[in-house]
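This structure is in structure tokens; I'll ask about it shortly.
With one protein chain removed, the remaining protein chains of the complex are shown where they sit.
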Amino acid sequence: MSLFGNNLSDAEKCFIIHGIQDDFRTDGRSCDNYRTIELAVNVLTNTHGSSKVRLGNTELLVGVKVELGKPEKATPDEGRIEFHVDCSPNATPAAQRKAANKDFVNNIESMLVRTYANKIAIDLTSLCIIKGKMCWIVHVDVLILECGGNILDCTSLGVKSALQDTGIPRVVVKSGDEGEEEVELPDDPFDVQHISVNNVPILVTVSFVGTRHIIDATVEEESCCSASVVMGVTRRGRILGVRKQCGGSLNPETLVEMLEFGKKSGRQLHVALDKMLKSYEKGTTGYL
Amino acid sequence: MRTVIKSSTGQLRLNDKSDDFYKLHLKEGIRPDGRMLMEMRPMVLNVGSISTASGSSLVKVGNTTVVCGIKAELTEPNASHPGKGIVVPNVELSPLCSPKFKPGPPCDQAQVVTKFLDNLIQSTNLICLDDLCVENDKLVWILYCDLICIDYDGNIVDASVISLMAALQNVKLPEVKINEECESVEVNLKCTATLKLCSCPVSTTFRVFDRSNIIADPTSMEEELTEGQLTIVTDQQGRIIYMERPGGVTLQEEHVEKCMKRAVIRGAEVQTLYMEVTG
Partner (left out) sequence: MATDSRRLAVPQSSLDPKSLCPAKVERLLNDEEQRLDGRYSSESRGIYLQCGTVSQAKGSCYCELGNTKVVCSVYGPKDVEHYEDFQMEGKIKCEFKYAPFSCSKHRGHIPDLSEAEISDVILQALTASVRLQCYPKSLIEVFIIVLENDGSAVSASITAASLALADAGIEQYDIVTSASVRVYGNGNFLEDPTSVEEYRPQDFDSESGGDLNHGLVTVALLPTLNQVCAVLSNGHLECDVLVETIQMCTSLAQNLYTAARKCLLSSVKSVDQNNA
């Protein structure tokens, strides 16, 4: 996804490509380093879970709200998770015109939907209240404040943190009048249950620039990359979805190398994120 | 080796000399593609090739190709007609079939043809809607009739009517019952029934060139050169059941009579084609 298009001159692009070849990127990182990630959870009071992530120049807010609803006919014992991404036209020039904004946002939403559409990411049966009649629908809303490259990775970090922070009210199913089941919400607002995020994927974008692959590309590096691969990696190193982006082509061997590289980076990222989230578990107040 | 060089839109471009070009042809009583004024293009009809649809058909009238797929699903009936099924036609003129159409919501022409089909279905009582009712006020069949034009070379109206009729004759509905005790719907896919159609219409479209020449079955280029359209719909007994004259230039009485006679002959030809294909 090249965001700034042709704002870089050929000489600048050459400089970036040569630097990457020598494992020395323009901000001094090596090819397998992420930029500093700043994360805060529980930042929005009127959501059930929220997080704010800043990865270099990329910043976004994720809010999770749950509501009661009816399960799909095909899956009566499962709840649902729905993603919605919003990008302010201020965030990036790529999202200024309406059609381009829609494409930009659809790109992120579809990758999230793809990596969560399986049995392992979220245990949807835990969201079921009454089989066939009532379930929890989890709405994950992402608001992109600033886009400085690597938006997909940042989004997935935010989504995992927000889901970890989400507290779903602990409902009690009682048999009411006329034999129909009734649902009772708890009085205590802190009587909540959490969704297990053990197998939630993190998206890792591996970009192929010149002759080497890098992770966490900045906007300038993205405009030099010929091809990139986005993959959803779980903590155990399983792959939940792969998609190639950018209109270039890859050698099959390079593709395999990039997948292995992405898997390794994804696992390391999970370890670092889990450590950070554990330190927040004690019920922290908001950031900012 | 000679190759065909097409323009970027793949078709002949019209300019201000096209009118004269066409007039020269009509003076000799012939059209640029070699047809007489009232001659129709050859037609190819194929039914039942799309297995995911309940009924389907493919029609080629010259180059104009229309695929009709009918999906039969179950839904709650309209509050105003609790015992009647629902039939929803929709004609899709996408940019795939011709450079004339832009991506996005349906263009005016597509909406007009969809409404024409809707009016035809309702005014001729084409499908007995009471037969589509499973349980009064609870469950009815809804037939989504989607006509996708794959290649647009004029006369979308005739092609749509023919493909819709052929697809409807091809529809097989499974047996549906409502189990009173457990309030569930039981579907028996092995026991299927065809639709009962009260009528079998065929439409013929004519266009007016220069206020005095009537041509039948216009191509895309002829549609742009002519003004005024007349569509006549006949049924299996050769009676005229529907006529549409959407404004434009005036037509003289003898021209209308000539068109009606031609439409009846055409109707009979297409009815034999229906019988042959649908058996």
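Labels A and B are assigned to the chains in the order they are written; within every chain, residues are numbered from 1.
Just so we're on the same page, contacts are C-beta pairs under 8 Å (C-beta built on N, C-alpha and C of every residue); 3 or more make two chains touch, one makes a residue touch a chain.
All of these numbers come straight from a predicted model, not from anything done at the bench.
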item: Sole contact to the chain not displayed, among A:90, A:125 or A:193; value: A:125
item: Contact residue for the chain not shown (choose from A:68, A:259 or A:277); value: A:259
item: Chain A residues touching the omitted chain (full complex); value: 6, 73-75, 78, 103, 106-107, 109-110, 113-115, 117-120, 123-125, 227, 229, 237-252, 255-256, 259-260, 263
item: Contact set of chain B toward the excluded chain (per top definition); value: 1-4, 6, 8-11, 49-53, 56, 63, 65, 67, 69-76, 78, 86, 88-90, 92, 94-99, 103, 105-106, 111, 114, 118, 142, 144, 146, 148, 150-153, 174, 176, 185-187, 189, 220
